[in-house]
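Omission of a single protein chain aside, the complex is shown with its protein chains in their original locations.
On to subunit A.
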């Protein structure tokens, strides 16, 4: 599709991740030996090298560790969204995800509480984020 968001090339490592997103769940592998929550999904624990992993569900709540407001892009899709926010988000259990935050850029700050928003597009579902105050009334 022209001007569409680039779609992940799903592979054996990532199949569960994207399948679960389509079911409205954020899940990642967890090491059965040392307990590490592993993101991005992969087949071996980068801490203890165990390959016994179990998929676990996360709440999708997190806080912004860092972010950037993008004013330029060579990507056909993102060039239509300028300016937009990309952030590193601390999700629970020391998991850090890079994602798009759908927010007015001037509202951004480090430490902002955010929550996952399942964004259907291009036949998949993207784990985007929004400020938690946009979803729950936390005045």
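We adopt the following convention: a contact is a pair of C-beta atoms (placed from the backbone, for glycine too) under 8 Å apart; a residue touches a chain by one contact, two chains touch by 3 or more; residues count from 1.
Just so it is clear, contacts and distances are computed from a predicted model.
Novice: Name the chain not shown, per its UniProt record: "PadR family transcriptional regulator", "L-arabinose transporter permease protein", "Thiolase" or "(Fe-S)-binding protein"?
Specialist: Options "PadR family transcriptional regulator", "L-arabinose transporter permease protein", "Thiolase" or "(Fe-S)-binding protein" considered; the missing chain's recorded name is "Thiolase".
Novice: Going by the touch rule given at the top, which residues of subunit A touch the chain that is not shown?
Specialist: Touching the chain left out of view, subunit A contributes residues 5-11, 13-14, 39-40, 65-75, 77-78, 81, 84, 86-88, 96-100, 105, 110, 126, 128.
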